[in-house]
Each structure stands twice: as structure tokens, then as C-alpha cells.
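Would you mind keeping the following structure in view while I ask a few things?
Every protein chain of the complex appears in place save one, which is left out.
Letters A, B and C name the chains as they come in the text, with residue numbers starting at 1 for each one.
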Amino acid sequence: MDLTWPAEDEAFRREARQWLEANVPRPALPSGDTREGFALHLEWERLLFEHRWSVVSWPEEFGGRGASLWQWLIFEEEYYRAGAPQRVTQNGIFLLAPTVFEFGTPEQQQRILPRMAAAEDLWCQGWSEPGAGSDLAGITSRAERMDGGWRLTGQKIWTTRGAFCTHLFGLFRSDPESSRHKGLTYFLVPLDSPGVTVRGFGRLDGDEGFAEVFLDGVEVGEEDVLGGVGKGWSVAMATTGSERGLTLRSPGRFSAVVDRLLDKARAAADLDPVLVDRVVQGWMDAEAYRLFTLQAVTALAGGGRPGAESSLNKIWWSEMDVRLHETALALEGAGAEVDGPWMRGYEFSLSGPIYAGTNEIQRNIAAERFLGLPRS
Amino acid sequence: MDLTWPAEDEAFRREARQWLEANVPRPALPSGDTREGFALHLEWERLLFEHRWSVVSWPEEFGGRGASLWQWLIFEEEYYRAGAPQRVTQNGIFLLAPTVFEFGTPEQQQRILPRMAAAEDLWCQGWSEPGAGSDLAGITSRAERMDGGWRLTGQKIWTTRGAFCTHLFGLFRSDPESSRHKGLTYFLVPLDSPGVTVRGFGRLDGDEGFAEVFLDGVEVGEEDVLGGVGKGWSVAMATTGSERGLTLRSPGRFSAVVDRLLDKARAAADLDPVLVDRVVQGWMDAEAYRLFTLQAVTALAGGGRPGAESSLNKIWWSEMDVRLHETALALEGAGAEVDGPWMRGYEFSLSGPIYAGTNEIQRNIAAERFLGLPRS
Amino acid sequence: MHFAFDDDQIAVRDAVAGLLEKRAGPAFLQQAWSEPAGPAVWALWDELAGMGVQGLVAPESAGGSAMDSVTLALVLAEAGRVALPLPLLETAAVGVPLLAAAGDPAGILAALVDGSAVLTAAGGPAGWAPVPGASRADWFLLDGTLYARDEVEIEPVASVDRTRDAAMVTPRARGIPIGDESDATNATNATDAGALASAAVLVGLGRALVQMTVDYVKDRKQFGVPVGSFQAVKHHLADATMHVEFAAPAVWAAAWETDRAGELDDGHVRRSVSLAKALASDGAERAARAALQCHGAMGYTDDYPLHMWLKRVWCLAPSYGSARWHRLRVGRELGLHR
Partner (left out) sequence: MHFAFDDDQIAVRDAVAGLLEKRAGPAFLQQAWSEPAGPAVWALWDELAGMGVQGLVAPESAGGSAMDSVTLALVLAEAGRVALPLPLLETAAVGVPLLAAAGDPAGILAALVDGSAVLTAAGGPAGWAPVPGASRADWFLLDGTLYARDEVEIEPVASVDRTRDAAMVTPRARGIPIGDESDATNATNATDAGALASAAVLVGLGRALVQMTVDYVKDRKQFGVPVGSFQAVKHHLADATMHVEFAAPAVWAAAWETDRAGELDDGHVRRSVSLAKALASDGAERAARAALQCHGAMGYTDDYPLHMWLKRVWCLAPSYGSARWHRLRVGRELGLHR
């Protein structure tokens, strides 16, 4: 056991910190979930890429630095500490890319990954459908064979920032006789294809952060199938694993929130000890998350795979994030209703226990796979 | 709406308070769930009866005062306020008696109720079996027809104070072909009958408060069937209704606990504001319970029947009771482990969310019957 | 002892509920969201006045109905049920009763009652707590003092609840004290009136949130069965409804006691109001969390009306004292803070 960082990681941290301090836009960009804000975020993404900070953990040939998982954690810590912009490219980088690395052909990797790293192709996720939310196996969008490819028809919903993206990845039912999680195929779809209609709509915070995507006989090629026909479920589960696991929520995100919460509490004129207690609990929760993650990353760095404890991880960070924001709003009292960073952050945090598998489902998974309780 | 008490109720309250102040044993009796303590509690029960305080709401002919539901509430408030002994007769009075009033023949009422009021017959409950806890319909103890009566065989468990009682009421399967909640009959069984074996065992707090009752061909008569052969389920549900409903837990019980908690907090040398907040929350919870109950009793006094809100009632008081005791123990800090009234009370409170239908089942009932959600 | 509503109370409640059901459905609220202080929204103000709602507890001499605070609380709960986007609690339950008790010092009671004047109030210290209905209001009650529109500075703010039409309002003149007591006591009286009224609204909001969610989860299917058949969803909703339904009687009781403030100990009535507001804030916040979680992604979009109820709860729960603020006050009353 060794809880110190080696010199090379400290050097990496210094380099990241210096670059971020020099380059993070001030004042902060407007929300990337509006059309104007998204454009500004794209500029930022391209600057990141230019300096090879957009995908630090990827191999250099695809635009990364071949950084270790540890350095990725360090980068995230510094990124959020610096108050850098939200990553509007994250659904591609964190959800699709791991799947392409694992299941993609060399041609697909070359075609998809560098353009993703450079924010030239912008990917959104096409999982949910009107009748299939938490229950992914209820998908009815279909893929029909045609000469040299497939014809896609159906409706996807809740695709984050779908109205601003260029490509969609998602599951379609390629075997019309199949049901549930059989007979699904994972497709990659350019959103400028004929037959695609995208309609953006508002989130809780009023930003146009969601979209519905309608597909009406959209033609794609064989090269747009990821991981094999009919294997969509297991391919997608690998992605879902990374969505639920470590990668999407690095501890640095929450440590940065806690730092801001501490500053806010210290600045309060007449500090209520009951709220102080909640602030300290928030600090503790974030510290516990950091340590739990260091333990998990040690296992991954040693060649392990994320297990059912990913469910515990997701429950922890998502409910902690809600509480941290509730505490900050409680510090604001009756003034909290004025739309500000904490209220915005609160609204965003409320999606945590819902998306990427609701926390009810995560608790089932934790109980069944981590503790071995019987399925009902 | 009128939230004041009429003069006659105030007079009743004064009479009860004066009598209790003059008669409640000092120092407090030892636990009634030990053999020695039980004997002392019986003396107290007989004193109550002698002065017609043992069953105030019953008709005078059975030993009561014909007091209204309101006066019953007032009596309970004064009883707990005075720190009077636990009612070791409560399972008969609160669970069996309402059923006898509703389903008993005049002969049964005459035979059972006055002796119960006088604490001459002591009743324990025979619901649970080793294979049937929350799931009452899983009962396997059987009743076989014989000349002029029935022969009972089986095992009952978790009968509170069963080792000290003289009679048991419980459900037996009278139709061997039946399953689940059909074919059950409600029987009244003298525990000195041949074939009965009672084994007492300890509760969490170490008192011998539970018993297992083994029945091996115990003979009872037709007059020991309550409410008709094969009708045990619906007859028992009426009793269960009163166990889950208002009667078992009057608000006065918790107001008295809160009063002691307030005294304890006021006496603390160095009062932590976080604990004060929990104490106040406890006061609020008990007040809410009192008001909710007044509302429910108004409906009952107007001829209504307890509805699914009884489930909410049971969840509220049982979880409040645990929190009140946790708060008191938190005030004691590292000294809390020493067995004292709060630790004893805490152990007792922990049975609240378990017995009389676990709170998980109560939440199902509330969701299904109060809110109309579909059964799973 | 009779803890149930009289026929009169029920009749008034049902009449107002009927009007609101007809006129103030989700589409109306959506309209208020798009155009917060629009004429379509304010047209309902006149209809409410026509029914006598603003003047429910005003004396008959001012054109009011001289009804009791329990009736008003019942009506406010109905306003909460539809998330009424108008400053009704401020006019009808803060301004009117306090001005009536003070002998109508500004001579505006009749105008408030007939709907021609609008009063609003800050649910906390002026300049910190936003004031709803600010772009239309004629009178502003801030820290226990009444100001005319030309006596205050109004700076619109972006409330998370757009239908609130909120602004920060700060006095620029001396104003008219809203009682004969010290400024602090006048402010406390205003806080208590607002706390009781907002508690009633929060009960209505909480009930609506539970009901909307029950309707949704009965209908919405996942894994081939209604979402509402899962035990986790049932338990979320059972907890939510429990906390709302245990807050409700505390609100009615506090309203009943408020009308008997002369007979009862002052501290006792304040304690009852604090009880009502603390329980109602907590209950509505629990209902809001459960409602959003049980709706899943569907609740997390402004395409679907649920969010407007959530946001109203977020605004009202900390107004006129958060649950914690009221617990602190009760703690002092119970002799627990030294």
C-alpha cells in the first residue's frame, strides 16, 4: 500500500494545472446545453485537443497521451478544480469510445476515434425509447436488412444534447422475431442521413439539453455495425458498464463541488451549526468517494474489471451530489430560488439518481450481484 | 371544528389524573416481561379494575365506564404522563376484546370479557408460526373435528408474555384441504388444557417476553370458536385492524416519551445544537401524530371505520419511537451502553417496525389501498 | 373536540376548487410559464375576487366574508394543488388579515378584497428573499412594513419558478407599519401569517405531486408491468404521502388556533404555526423528490408539467422560515436553547 503519488504523476499534475490555469475561459462559458453555449464549448474542446488534453488516457495515435488511469484521475481532479467547462463531448468519449476500443474493427477505430477526440464528430446516445427507459430490453426501433447495409426506423428519446450532435450510437432490433435482449444490434448513425429528424426539448433547468430522434428508413452500411449483428445487448452492456462505473464521475468533480461549498459556508455571516454539520458530512462523503475510487482504480490498474460495486459507486455519487447541492441551497435560505450556479447544479444533480440506470435498479443490482440475493 | 375539550372530558381528565397520581406505584415496577415483574403488574391490573380504570371504554356491564373514544384517549394521555406501569393485559384488551365485541356470542362476551377486565384470565396472541410470520396465511397449525368440539395441533411462536398467560387466541387450519387464507378458524384456548406446552424465551432486551406454544391434540369445545368455523381469516383481520390501527398506540404514549426527552435535553450540561434539532423534530413528530390521531378519532366517533391510513399511522409511530430513543441515547454519548430506561426503551422500540405487520408490508398496504397502486 | 371541517368550510373549499379545476389546469400554468405576468393569468385574479377569495377573512365592512382561517387554509391548499401562479397567499392570507387587525392603516382593504389592488410580500428579509407577482403588485409588505409601488425599488430576478414573476424589492421610503407593535413584532406577525399560508399551499402542492405521480406510475410500464407495481416505487410514494398527510392536520390546527390568538398563549400559537410550516415544508420536499424519482426521465423535462410543481415547492419550502428555522424557534419555545 502506498498512498503517495510518484514524481512523474506529480509532474503530470503540475503540467495540467498550469495549462488549465492559463487556458480555462474566464468568465465561465454559458451552458453548453444551449445552442450558443454549445458552439463556445466546441471551441474549448478543440483547444483541448490541440494541446492533447481532450482524451488524455487514449493512445497517442488516436489523439491522446497514453496516460495511465491514475493520470486520468489527476487530470479530472485538476480539470474540475480549475472550474473548466463541462465536456459536451463526454457521451462519445466516455460511453462510445470504450466500446469502440473493445469491439471496433481497426478501420472503425481509425475512422471514429481521432475525429471524436478532435470534436469534429459529436456523438449522442440513442438508448432510451418512449417505451424503453430503464428497461433497455424493451427496444422496438428496428433495423431491416437491405443490399449492402441496413435500414433503420424508430424513435429514440432523452438523447442528451442530441440537437447539437452529428452522430448517434444506439441499439436497434435487427431480428424482427426476437424479443427482449436478443436480436439487437449496435449501430452508428450519421445524423445528417436522409430520414433523420431531430427535435430538441427542454430539461428541468430549461436548457434544450434533450432531443428526440426520429428515424424513418435511414440507410447505414455494414461498417456502421459495432461488434457484430445480433450482439447489440452485450456490446451495449460494456458501454453501460462504463457509464455506471468509474469513468463518468471522477472524484475530482465532487471534491470541486465540496470546495465551493466550504467556501460558501465559511463566507456565511451567521452560520447555523446544523448546516455546518451537513457541510462536513458532504466533505466526508466526497472523501469517502475519493478513497473508494482509489481502491477501485488500483484493482483496475492491476488488470481487474469493474464489478457489481460499480452500482454502489453510482448510488453514492449521485445521492451525494444531490445532498451537496441541497446543503448549499439551505445556506441560501429564501434566496435560493434565484437561478444561480447552485440552483442550476441542483437541477442537474437530480438527474444523477435517474439516468444511467435508476438508483432503484442499481440497488437491485448491488443486492443481487454484490450480495447474491435472489432475483425476484 | 372545535379543538377544545368539553367540561365533562376535562372533569374525566382531572379524575383520572388524581387517581393515577395517588396510585401509580413508586418506584416504578420492574419489567412486566419477567416472571417476578409480571406478578407485580397483575396486582396493579387488579387495582385498576377495582377502580374501573382497566377498560374505561367498555360498557359498564363488562367492567368498564362506557367512556367515549375521546375519554379513552384522555385516559391514555394521563396514564403515560403519570409514568404508570406497562399494561401486561394489553394483548387481550386491545386485540382480542374488539373481536369478541364484534363477533362473540352473548355467552362468549359474558364468559370472556369481565374476567379479562379483572385480569383473571390473561390472554396471549397465537398468530405467528415458525413458517408464518408476516405472511399470516401460511398457517399450518390444524384443528380436527371431534365429538362436540375440536382437537388442536401445531406450534405458535412469538407469543408476547405467553409464558405468563392463562389463555391463547389464535388461528388454526380447520379445513385440511384448504390453503392460504381459506379454511382457517379462530379459536380460544385455555393454556392449562392437556397437550399444551409453553416455552418462554428471551427478547432482545433479555427479558423472557416471548414464548413458543406447542399444541398436541388439545381439545376445545364448540363454544371456543369465535366468529364461525372457516371464517378465521376475516375475523382475525378485524383484530389485526385494531392492532394496526389506532388503539394500540395512543398519542399519549409518545408525548410522555417526548416530555422525558425534553427534560433530559434541558438537563444536559453542554447541549449540542445538532441534537437539539433532533429533539425538536421528535417533539414535532409526536405533535403531528397527536393531531393526525385526533382527526382520525373524529372520523371514528362519527361512525367511520379505520381505513388504509392506519398503515401510515403505524409506520409513523413506530419509526418515530425508534428515533426518539436514538436521540436520547445520542445525548448520553459513550455512556449510552449502560442498561437504563432509554436503552431498554430503544430495544423495545425496535420491535415497532417489525411486529403487527412489518413496516415494509405497511408501506405496500398504504401504496395499494390508500394510493391505489397496483398489486405486484 | 371535533377535528373535522364544517359544511361551510367544505362548501367554500369545493367552490374554489371547482373554479381552479376549470380555469387553472396544466395548460394555464404552462401559459403562466411562457408569459408570467400576462393578462390571461391575471384575468383569473378578478374571477377569484368575484368569488370572494381575496376577502375570505376580511371583515364585512370591507366587503369581505369574515370567514375563519381554517377555510382560508383549505382554499390555499387548493391553490397549491394547481400551483396557482398568482400572489394569492400574500394578498389574502398575509396582507388582508394583518391590515384588518391593524385597522386598515393604508385604507386599501376594500381594494384588496374586490381585486382592484394587489398586495405581495417577501418570504424573508427584504432584499434577500424574492417577492412574487412583483411586476403587477400595487403594495409590498417587507419586514412588517407596507410600501406603495412608488416607494420601493424593484429589480426583477430569474426565479427558478418563472411563474412566480419574482423580483428583489427594497424600500425607498418609510412606509406604513402593519401593526401597533414594534417593527420586530410586526415583522414576526407577517412571517407567521405567511408561514401558515405557505404551509397550506405546500400541503396542496405535496398532494398534487403525489397524485400526479400515482397516475403516472399506474400507467407507465417497464419490464412489462406498471412501474407502480415495484415495491421501491410504492415505498417512495407511501413515504411521501405519509409526510404530507401528517403535515395537513398541523396546518388546520394552526389555522384554528390563529383565530383564537386572544384566548391562547402567544408563544403557543407561534409554536403551532412553526409546527405546521416545518412539517409542510419537509412533506412537500419529500413529495417533490419522490415524484421526480418515480417519474424518471419524464419528470426531468420542461415538456412535461411536473417541473412547475417541483419548482414551486423549492420556492415556498424555504419561504417564511425553512423547516430548520421553525425548529430553531420551537426549540427556544421549549426551553432548549440557552
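In this section, a contact is a pair of C-beta atoms (placed from the backbone, for glycine too) under 8 Å apart; a residue touches a chain by one contact, two chains touch by 3 or more.
From a predicted model like this one, the values you see are computed outputs, not experimental measurements.
Participant: Which residue, A:24, A:40, A:237 or A:262, contacts the hidden chain when the whole complex is considered?
Facilitator: Considering all chains, including the one not shown, the answer is A:262.
Participant: Specify the residue from the set A:283, A:342 or A:355 that touches the hidden chain.
Facilitator: For the chain that is not drawn, the touching residue is A:283.
Participant: I'm checking contacts with the chain that's been left out. Which of C:13, C:81, C:162 or C:235 qualifies?
Facilitator: Counting the whole complex, the residue in contact with the absent chain is C:235.
Participant: Considering the whole complex rather than only what is displayed, give the residues of subunit B touching the chain that is not shown.
Facilitator: Residues 128, 131, 133-135, 138, 157-158, 201-204, 206, 210, 272, 274-275, 329-330, 332-339, 343, 347, 350-351, 353-355, 358-360, 363 of subunit B touch the chain that is not shown.
Participant: Using the touch rule from the top, list residues of subunit A that touch the missing partner.
Facilitator: Contacting residues on subunit A, toward the hidden partner: 1-6, 9, 70, 262, 265-266, 271, 273, 276-277, 279-281, 283-284, 287-289, 291-292, 294-295, 297-299, 302, 309, 311-312, 315-316, 360, 362-364, 366-368, 370-376.
Participant: I need the residue numbers on subunit C that touch the omitted chain, in ascending order.
Facilitator: Contact residues on subunit C toward the absent chain are 230-232, 235.
Note that only the chains that are shown with their structure count from here on.
Participant: If I average the C-alpha coordinates per chain and also across every protein chain shown, which chain's average lies closest to the global one?
Facilitator: Chain C is the most central one.
Participant: Residue numbers in subunit A touching 2 or more other chains?
Facilitator: Where subunit A meets two or more other chains at a single residue, that happens at 274.
Participant: Hey, what residues on subunit C touch two or more of the other chains?
Facilitator: 230, 233, 324, 328
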